[in-house]
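Okay, so here's the structure we're looking at.
A single protein chain has been omitted; all remaining protein chains appear in their positions.
Think of it as A and B in the order they're written, each chain with its own count starting at 1.
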Amino acid sequence: MTEKRDGAGDERPESPDLQRRTIFTLGCVGLGAATLGFGGATVRYLVPNVLYEPSRRFPIGNASDFPAGSTTFLPERRLFVFNGPDGLFCISSICTHLGCNVRHAGAGFECPCHGSRYDENGRVISGPAPKALAWYAITLSPRDQLIVDLDHVVGPEFRLRA
Amino acid sequence: MKQTAPTSLHVAFAALGLAFLAIFSWVLFHEGVADWRTTQARFRRIEATVKNPHQLAAAASVGGLRQIWLPELDRVDRCGTCHLGIDDPSFAGAPQPFSSHPGTWLTTHPIDRFGCTPCHDGQGQATDYLNAAHQPQPFVTRPMRPLETIEANCGACHRAIDAPDAPRLDEGRALIVQSGCFSCHDIPGFDGLTFHGPALDSLGSKVRPEWLPGWLKNPKGYLERSKMGNFRLSNDEITVLQAFLLSQRAIPPLEGMTVDWKKADTANGRALFGELRCVSCHAVNGRGGTMGPELTRIGDKVRRDWLFSFLKDPHRVQPETAMLQYRLTDVQLRDLTAFLLEEYRSGDTGPEPPPVTYQDARAVMAGRGIFERRGCTSCHRLGAMKNTGRIGPSLAGIGDRNPDELAFGRGNVRRTADNYIFLKVLHPDALLQTSMMPTFDFAPIEAARIALALASIRKADLPVSYVRNRPMPPPFTPAGHFGELVTRYRCLSCHSVGGFGGTLSTVPLDRIGSQLKHDYISKYLLNPGAVRVSVEARMPFFHMLPDEATTIADYMTSVLLDDTLDRYDATFSEADVQRGQDLYTQLGCVGCHQLGTVGGYVGPVLSDVGDRLRPGWIAAWLANPERYKPGTLQPDYGLSAADARALTAYLSSLVDGGRPKSAEQGGRQ
Partner (left out) sequence: MKPPLAHRAAEWLSSAGRSVFRIGWPQTDKDRAAAMISSFFLHIHPARVSRHVLRPTYTFALGLISAILFGILSITGLALMLYYVPYPPEAYRSMKDLQFVVTFGMVLRNMHRWSAHAMVVIVFLHMCRVFWTGSYKPPREFNWVVGVLLFLLTLGLSFTGYLLPWDQLAFWAITVGTNIAAYAPVVGDQVKFLLLGGHMIGPMTLLRFYVLHCVILPAAMLMLISLHVWRVRKDGLSGALAQTGAVEEVAGVFPPSSKTYGLMSLSRRPRASVESRDPNDEVFAWPHLLYRELLVALAVLVVLHALSLIFMAPLEEIADPTRTPNPAKAPWYFLGLQELVHYSALIGGVIVPTLLVVALLALPYVDRGPAGAGRWFAPERRMSNTVFTLIAAVLVVLTVTGTLFRGPNWAWVWPWR
């Protein structure tokens, strides 16, 4: 009779049959682990492995395209490229406030949208901008191309001596 | 329902739960051992052994898929996912797939603009070896091309006839141009080119009747280098075609004049043959130029009267010929004709055959039908007969034809588009039972080159920014007396102006007036001596009239000029000349150039170079010979401005047998 009763409530915690409980737990562990993995896999699936967008690492030309003392604005890349006395560096033209293009005004920059102003190193002087303009690393490729990497943010002391 | 059921359910549950876990782990494993991941792991191990790997490669070692997205070309190339060192010279010689790209190809074709598959084909989206179609794969239309035929893809962009750095493609295209494939086929990239056999208006008065059937049967039997294909005609077809062709006698050869052939002096003819430099264009016994037909067996072929009248006025008898009109007397012409016919024949050809008189109207009509049907008019003009146009199928997009659609027949051949083109070019009737296309008897290597050039003709059109088209040279048609002389002497058969004209001569005429002195030009035209002993093709002796030579020199020195050369300050000091002479010795010019009686024979003789060349040209040439004549043997010494000037001063002073004259004279014309 006890056997029969078990038929109705075998996974009750107070079930006396240890063996059955072990087996059931085993199944639960397998299923649980797989379910957890499944959740992880779903998130991984959602992360795109390739991007259909312009590369974040791109050539901007030869060093000779940026003569000493020059300031070049690359509108498609939203970048200012400077060739100062110490070397090349580039500053993003994206205002840190709401993403307008800043203008190079005098020594510094100013944003036409909400009046943020930055000094010549991109540090905020006034206005609503929360932080300084981004600086990106410039490197020299094996074929003497200047390469900007938008994923490589650097400080305002950065210079590439070309 | 049994009492033990719950236990078995638990067992099933445990088994399924664990199986699910196992199979899910398998999924993860499957993803983790993807080809590209293991390859990148391998790369990270060898990366440490490479000296100074560039940052580009360093970035790659972070891992992840790398792709080049070319929306303009509608391509996504992920080859860089495994070929991690491809754009970094420091990986030269690394094991595959990490080795850097050989040659300078990635410098001229930046990888972020051209990707990989436009040149190599294959499935760029794939991320493993098999699916990238390094070898042919099912359902991949264009697997990677072997290096053997990769130049076909150069041609997709480089539409110019001569693609740089693609010798095989170049060769294939040259063969297409030479063979005139575009006369019967519409071939994109060869538009505007024309290919002509001789006009046949007066074939009946031109050739000996017994010669024609053999020619029609197999043109190569008479002329090894014949451009006419073998149409595989039956004997019946040849008979009626012969009747039709021999009935064409539109232009009477002698026009009423008579020639006393008995007095012909073949010795004089032989002398003329040498003097006129006929072999510059015509080969005899296998040696000589290739522009005109070989003359080795001309005695078997042409009638005496016709040859005489052709030599007398080639442009009347055959208006489209590249042959120039010499200014010869009738006696000279007679001697030359007699010499040619007697000297160059395979045996005793017998007496001059009588004019063809028979007229079998039915045979003529039948012959005319064959003439039209086989597309003879595509290459040969014949009176008022309409050009039937391109009777062969269009070859537009042939490089993209799918093998499934091509009629390979039942033969056991490799079923690729490339192979199909190759076989068709090699043996037009190899695959289909009957083909209208004549056999050209290409060597297999030639057929392969032509197939390669044709495989570059693709269906899909590329964005304009990728296409390098062939610039069409503007035609050079000068007017007036000079124009008449250019036509008469067929200058443009050998020389080019602005890229228009022949290529036999290595001297384009674009700036000839700034290169050569007026008097030298006119003197040279009257008696073209050997400027360069070692060169075979030389200017013919035109027997030109003095005022004709003056006209040409006048025109050249006033029209065909190059400002940059003429602006040269040509007043030299004595010291310059002296220094130039020292330089001449130092640089070892004497090794190649003859001066007086000493010197080599590789370069032109410099004995009277001061009479010949203008100082501006000498200076420009010395400064950058490669610019004016790509591939020239003249070394670029990288002379300083002062040195170049000194050498120019010295060379300009050389007149009359290599004796320097005074500096003042040398500076003036």
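Brief remarks follow.
As a convention for this text, a residue touches a chain if its C-beta (ideal position, glycine included) is under 8 Å from a C-beta of that chain, and two chains touch if they have at least 3 such contacts.
This one's a predicted model, so the numbers in the text were calculated from it and none came from an experiment.
Listed by label, the shown chains that the missing chain touches in the whole complex are A, B. If you put the hidden chain back, the residue from B:His30, B:Lys386 or B:Arg410 that touches it is B:His30.
Residues of chain A that touch the chain left out of view are 1, 4-5, 7-12, 31, 41-42, 44-50.
Those residues of chain B that touch the chain absent from the view are 1, 9, 12-13, 16-17, 19-20, 23-24, 26-27, 30-31, 65, 67, 74, 76, 78, 123, 125-128, 131, 139-141, 402, 404-405.
Here is the rule we use: only the chains that are shown with their structure count from here on.
Put simply, the C-alpha centre of chain A and that of chain B have 53 angstrom between them. Those residues of chain A whose C-beta lies close enough to touch chain B in the complex are 3-4, 6-7, 10, 20, 23-24, 26-31, 33-34, 37-38, 41, 49-50, 52, 55, 57-59, 139, 141-143, 147, 149. Chain contact summary for the complex, chain B toward chain A: residues 1, 3, 5-7, 10-11, 13-22, 24-25, 27-28, 54-56, 59, 64-65, 67, 69, 76, 78, 87-90, 106-107, 110, 112.
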